[in-house]
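Just one protein chain is left out here, and the rest sit where they should.
Labels for the chains are A and B, by order of writing; each one numbers its residues from 1.
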Amino acid sequence: MSFDISPAIEISGTVAFAVSGAFAAIQKRLDMFGVLIMGFITAIGGGTIRDVLIGYTPVAWMRDNQTPLIILATVTATILFKKYINTFKITLFLFDALGLGLFTIIGIQKGINAGLNPGVCIALGTINGCFGGVLRDILLNDIPLIFRKEIYATACIFGGTLYVLLITRMDPDMVKIIAIIVVCAIRIIAVKFKLSLPRFYA
Amino acid sequence: MSFDISPAIEISGTVAFAVSGAFAAIQKRLDMFGVLIMGFITAIGGGTIRDVLIGYTPVAWMRDNQTPLIILATVTATILFKKYINTFKITLFLFDALGLGLFTIIGIQKGINAGLNPGVCIALGTINGCFGGVLRDILLNDIPLIFRKEIYATACIFGGTLYVLLITRMDPDMVKIIAIIVVCAIRIIAVKFKLSLPRFYA
Partner (left out) sequence: MSFDISPAIEISGTVAFAVSGAFAAIQKRLDMFGVLIMGFITAIGGGTIRDVLIGYTPVAWMRDNQTPLIILATVTATILFKKYINTFKITLFLFDALGLGLFTIIGIQKGINAGLNPGVCIALGTINGCFGGVLRDILLNDIPLIFRKEIYATACIFGGTLYVLLITRMDPDMVKIIAIIVVCAIRIIAVKFKLSLPRFYA
């Protein structure tokens, strides 16, 4: 690939996750600092847990000047334009799906670089994609959404498995794009058709 | 000891903790993925926090092919046989007590290997034994059970203290067995006689 789209998608994903955290905090009537910190934690939480578990420290956002500034700008914009947030709902959802796909693949790739086995790499990718939202929900005192509703982590697991199966057999850039598209597609289809995983009653 | 029983007990403990997490998730009506992830986190949470605090990374379950598969099989079995779970209640409780004892001793031993002082080692053992359950309760939006009911961590602290006192004075394998038995015995007696720690009213 002569044109690397990863940074652009990663920024879009960070923006979408930061908006989702900030917006959830506004709905729970947190103060300004609470809104800011929830935006941060939602955007960088998954990657932080990934780095702590692998032992890549200082964790990614600490070595990176750009991400904190992007999140700060995003949260500020969320606060200023909160009235119009519903207008952007579909755009945000698509960013979120893209971010989910890319963060999953970034997590898997870091696991492969650390020499971990494929199953663990898929788990890392899922953690990278989903656990920012898990931290957001814990801090806002809800049972994490991804455990209750819609297909979310499942999209990461499917896309991640595909990535691990194909990465040694095809052009890596092509595999990345395919896996990201699969994660996004599963997520979008699940929301559009209101699919969810079965529950069990004890 | 010519016959090392540790792996067998560790597997039993992992199984019991995975069942406890999965079962709690089923009772809160989480979806399939939620049940799986709760089984995982309950089983590997204590060891993960231990490794992150000491700095043993990638954390244990990432370097181990066996544990994730055991948990996956256990959670699947829990879902399939959930109707009959009450039948196994006593068996599960005994596994859980055994796992608690062994995980406590594993945590202490890792602390000793890292050259930490005895009090810190006992704390590590207690974290190893108990914090999977703490994470389970936080994620399911409850105040952690071990802070409210029955003698749980106290068993780890007693058994752990005994271990630290005896380890330089007796055969290490013997000390391990004694400490594990003490943790189990305190736990079983506490549940049988409904013992609990005093509370205070402010």
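One rule holds in what follows: a residue touches a chain if its C-beta (ideal position, glycine included) is under 8 Å from a C-beta of that chain, and two chains touch if they have at least 3 such contacts.
Just so it is clear, the structure is predicted and the values come from calculations on it, not from any experiment.
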Of A:I11, A:V52, A:L162 or A:V191, the one touching the omitted chain in the full complex: A:V52
Among B:L72, B:I85, B:A114 or B:I178, the residue in touch with the chain that has been omitted: B:A114
Selected from B:Q27, B:T91 or B:N141 as touching the chain missing from the view: B:N141
Footprint left on chain A by the chain that the document does not show: 23, 25-35, 37-38, 48, 52, 55, 57-59, 61-63, 65, 68-69, 79, 82, 85, 138-141
Touching residues (missing chain, whole complex) on chain B: 52-55, 111, 114, 116-117, 119-120, 123-124, 134, 138, 141-144, 146-149, 152-154, 157, 196-202
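Everything that follows uses one rule, which is that only the chains that are shown with their structure count from here on.
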Centroid spacing, where centroids are CA-atom means, of chain A and chain B in whole angstrom: 30
